[in-house]
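One protein chain omitted, others in place.
Labels run A, B, C, D, E, F, G, H and I following the written order; every chain starts at residue 1.
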Amino acid sequence: MNRNDVTEKIISTKVLKGIKWEAVAKKLGQSKEWTTALCLGQMTASPEQAKLLGKIFGLTVEEQKWLQVVPYKGSLPTPVPTDPLIYRWYEIVSVYGSTIKELIHEEFGDGIMSAIDFSMDIQRQADPKGDRVNVVLSGKFLPYKTY
Amino acid sequence: MNRNDVTEKIISTKVLKGIKWEAVAKKLGQSKEWTTALCLGQMTASPEQAKLLGKIFGLTVEEQKWLQVVPYKGSLPTPVPTDPLIYRWYEIVSVYGSTIKELIHEEFGDGIMSAIDFSMDIQRQADPKGDRVNVVLSGKFLPYKTY
Amino acid sequence: MNRNDVTEKIISTKVLKGIKWEAVAKKLGQSKEWTTALCLGQMTASPEQAKLLGKIFGLTVEEQKWLQVVPYKGSLPTPVPTDPLIYRWYEIVSVYGSTIKELIHEEFGDGIMSAIDFSMDIQRQADPKGDRVNVVLSGKFLPYKTY
Amino acid sequence: MNRNDVTEKIISTKVLKGIKWEAVAKKLGQSKEWTTALCLGQMTASPEQAKLLGKIFGLTVEEQKWLQVVPYKGSLPTPVPTDPLIYRWYEIVSVYGSTIKELIHEEFGDGIMSAIDFSMDIQRQADPKGDRVNVVLSGKFLPYKTY
Amino acid sequence: MNRNDVTEKIISTKVLKGIKWEAVAKKLGQSKEWTTALCLGQMTASPEQAKLLGKIFGLTVEEQKWLQVVPYKGSLPTPVPTDPLIYRWYEIVSVYGSTIKELIHEEFGDGIMSAIDFSMDIQRQADPKGDRVNVVLSGKFLPYKTY
Amino acid sequence: MNRNDVTEKIISTKVLKGIKWEAVAKKLGQSKEWTTALCLGQMTASPEQAKLLGKIFGLTVEEQKWLQVVPYKGSLPTPVPTDPLIYRWYEIVSVYGSTIKELIHEEFGDGIMSAIDFSMDIQRQADPKGDRVNVVLSGKFLPYKTY
Amino acid sequence: MNRNDVTEKIISTKVLKGIKWEAVAKKLGQSKEWTTALCLGQMTASPEQAKLLGKIFGLTVEEQKWLQVVPYKGSLPTPVPTDPLIYRWYEIVSVYGSTIKELIHEEFGDGIMSAIDFSMDIQRQADPKGDRVNVVLSGKFLPYKTY
Amino acid sequence: MNRNDVTEKIISTKVLKGIKWEAVAKKLGQSKEWTTALCLGQMTASPEQAKLLGKIFGLTVEEQKWLQVVPYKGSLPTPVPTDPLIYRWYEIVSVYGSTIKELIHEEFGDGIMSAIDFSMDIQRQADPKGDRVNVVLSGKFLPYKTY
Amino acid sequence: MNRNDVTEKIISTKVLKGIKWEAVAKKLGQSKEWTTALCLGQMTASPEQAKLLGKIFGLTVEEQKWLQVVPYKGSLPTPVPTDPLIYRWYEIVSVYGSTIKELIHEEFGDGIMSAIDFSMDIQRQADPKGDRVNVVLSGKFLPYKTY
Partner (left out) sequence: MNRNDVTEKIISTKVLKGIKWEAVAKKLGQSKEWTTALCLGQMTASPEQAKLLGKIFGLTVEEQKWLQVVPYKGSLPTPVPTDPLIYRWYEIVSVYGSTIKELIHEEFGDGIMSAIDFSMDIQRQADPKGDRVNVVLSGKFLPYKTY
């Protein structure tokens, strides 16, 4: 058994029972973004969170233990994603990557926006011309220092 | 001559004269995100915008014409970016890609978040533990339809 | 169980029973192009469509539920397809890609032809020198806008 | 000198003089699709066509000779195109590739749709919800035969 | 079950029973080249051919049906083949590719040698310095036409 | 200066003067296949051959010396060729590769068909349904031996 | 002009004048590791540092300005490095990568060792069996947090 | 059975029983770094070490024998690692690779730092601004010699 | 069943019974290099050799038959090997490849050193500074000829 097996079981159960990620998140008291990433095998659960997920998805004790092990991260099967929704995000990095780099450096100097001390919030924004997906990314700026 | 030559000249002039992207954006009356992408060879200028940029960066009439040609987009030299700042964005797509997909589908059904009918806003968020980079991405949801 | 398992079962049953995609499409009241893409794991079924496919291919309730889950899209095993029929399409993109880009931009300006708000129609065109495959692709033009 | 040099000169001249591909095509008496592919270094000109293009773009005799040499085809710099407009076409092949294969085989049996005995027609289709790009692809069906 | 399963069964049975491809071809009344390609999952059988192969290799009715389904072609596990015999053919394409292109264009003009309307014949040629493999490839020339 | 420079000069001169490969081959007294490969930078000339080519293409003494240096072989810019004519040959290796392997081993046992002790002959074969390209490949069989 | 040009000039001057990185570092009052990375185009100089480097390597004012621009980082020409010294480091990541991951997670929980808030120290360690390279890497631990 | 099966069993047992790598290392009397690498299938055990691991992880005699077989090394599934913790190490090689090369050559001349005659020590360094990961790498310098 | 299954069984049995490749080679009366390559699925056995190996490794008649089938060669899972021992050989080809090419051409003219009419001998060479691996490669020179 490994973490992938647990992820697959969670997804299968979700499909069968028609569970919503948002509902899972509420039971855990965490954001739907972090909770979904956890269920998809990208984050690490505390023992209490693992127990709660165990109830929701009918996981054994061993499966709950796997949720507490730090996973090998990376959720995509290919370096350039083939799925159209995910590809659009890759395209944003490809087309706007140099722009993002220039503007963060112009504001903050040399360094990066952390992908670890990081959070994400995805919301529907109603719009008469067609609703929009609004995403807020927030990452700590980490400066390169001289030494 | 091609668009890359114009991009390189813009960047060279920016370094030499110490021009800020934000200042360029104000003169154009556009966001700093779109303006920078334009100057870096990813967007297309109107004749007026090209003329304005021509003044700021000392571009010839031919160079201004190239700014009005739709460019071959994609601003990164490798499929997986090596620059740490840009890589962190690639990592967000890699680690959170399946999460983003799940949550947008849960909210909107099958479809994508457009990377064309799209805007981006990058801001500094003061934080006593270390300032944060706040980025808002807004893309129209486009549904797959049956036919 | 996952969507691939359902796709494989559909294909196996199709081969065994000699079912035609066109016949499946008629029962669903959809185009043969969209219906085939659905059966091959690229589109998402409504509950009614899933039920109908369940009857045609002998799918369990669980398998019908998987048809209603948005799939991870991308139907080819390699970035450059090895199958001669599919490669010819890749070749069209490779040889005519820059031409398509130039002509759409000449007509519409900067933007893309949507692959989401999109439909496809494949027909036989009788021809004394050898029948032809006629394909009509229709995608909404989405303009890049300044912001 | 090689064909690429001629292609670059044609494109540069086009930008400088504001020439339209459609106008070039009319002067040649060919479709705009084939004419653009020729100018972008993918097709081969007859001596008369080369002479005509020579006048339009101010090409030397040597440059006109290069237009009559069969080029090494393939107009994209990477196997997976980074430009969003061209990528959408690659995505169509990726998502619908297996569907196209199934439906052509269902109609014609084993074989391919030729990318050589092939023509393409790109048109604007007015639509109140947003104009559409309509593309007709026509390729001769070539059957595999036993031997 | 899929076509690969049938291919593997055919190869296993061939090894176990010591069947020769040439003998199979004679029973089918086809060339050994086409017959082997069929058995290796690259070509499509008629119902009669499938039945005959069924007898030779002990295939079930379902397996015979799979032989009549157009396969996803491409018989090699990597883009650059590792097997020395097959690599030599790849090397011929690599070293002589530009030569082949030049000479076919010199004789026929712009177009291709078809790999679909195509046959291949492999023979031993006795030679006192060491026997030779003689291969005749015959493909219809397909011209690019203007339109 | 290197061999590529000489190859480019040969090709440029050929285009400008309208020289045929077959005519060059006759002057050298060699096959048109080997001669073309030599001119395209894949084979090595004797001093006499280099001198003859020097006359035909107006090469300096230094350029003639480069023709006598064994080149770094491989005439294609990408592992999977994008040019349609050359791709068809790659496709033959991809689709028929396992067949070729099986039939040569069935006839000769374990070993390879040499791509060094090798010759190639390309001819037009008149055919009322459309002329064909006929290619004869002849390579010495080299057996693996036990030791 | 770009940063690469400045890096190449620095390296050329270093070779010609026989300058040592350690000596450059002392003049800057920084570690030899950071200083070398700066000179090789991976770090960003302050105006004073750029001026100092300008004296050492004879850089123009424009070249000094480029040293103050945040560079596009990544100092290796291929994803898997071919140089034996650098490959050994890649091999350490390949062979020990999962070990490093396990042990940092065992000690710190889920998170990463920063490559930004990071320093490196390379020293010779005398050893009678052959001197050793001793490298100390120090990176801040950044925990993933729930949100 | 192969070494991977043994590695997976060790990891599964570790998760289920909550064993620490450091505790395993103490029982073996080796460093935690080498011990973890051994358990993850990168190093080779002596018969005594295999026996001890057999007790700790409940391995059969056959499984213990596999621990004594030199493994095919390389612990990562992709050339560029997707896991953020391991990627940071890859990034260090990418950004600092040329720096490391320059400084080792400046001190030692041409040669490499061995990744075989090599050891690694990972420690927590308390720091009020956030604890740090401290890693010491020690590798013998191996000079290239003339011959 | 296929050749890989037989290879895996041979390796498993070797580990379990503690068989040495050299001992297998002696029983076959062949070199240890060729014998090991045969057992690892790279060479083809005669019926007698297959029978002998059948006794040593407890192979069934069917498994012995597979040993007599010419295998698809290539023993490494990735184009650039990750295992340090094998990588060093790849590095020799990378660093010394152009040297090997120059020296063989200087001595023999244009052609190759055969990897088919080839043998290899690996020996320990005692050395007070540390024993050495001595490898002798012997391959027939095959000249390119004009035709």
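Everything that follows uses one rule, which is that a contact is a pair of C-beta atoms (placed from the backbone, for glycine too) under 8 Å apart; a residue touches a chain by one contact, two chains touch by 3 or more.
Here the structure is a predicted model, which means the values were calculated and not measured.
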Not-displayed chain touches, in the whole complex, chains E, F, G, H, I
Full-complex touch with the removed chain, picking from H:E8, H:E62, H:D110 or H:D127, is H:D110
Of H:V24, H:I56, H:V80 or H:L142, the residue that touches the missing chain is H:L142
Omitted-chain footprint on subunit G covers residues 8, 11-12, 15-16, 18, 77-78, 80, 82-84
Per the touch rule stated above, subunit E touches the missing chain via residues 80, 82, 84, 87, 91, 94-95
Note that subunit I touches the absent chain at residues 20-22, 32-33, 36-37, 40, 42, 73-76, 79-81, 83-86, 88-108, 111-115, 118, 120, 122, 124-125, 127, 129-142
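As a working rule, only the chains that are shown with their structure count from here on.
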From the listed G-I, B-H or B-G, the one duplicating D-F with over half its contact pairs the same is B-G
Distance in whole angstrom between the CA centres of subunit G and subunit H is 23
CA centroids of subunit D and subunit E: separation to the nearest Å works out as 31
Residues in subunit A with touches to at least two other chains are numbered 33, 72-74, 76, 79-80, 82-84, 91, 94-95, 101, 105, 111-112, 114-116, 142
Contacting chain pairs, sorted by label, are A-B, A-C, A-D, A-G, A-H, B-C, B-D, B-G, B-H, C-D, C-E, C-F, D-E, D-F, E-F, E-I, F-I, G-H, G-I, H-I
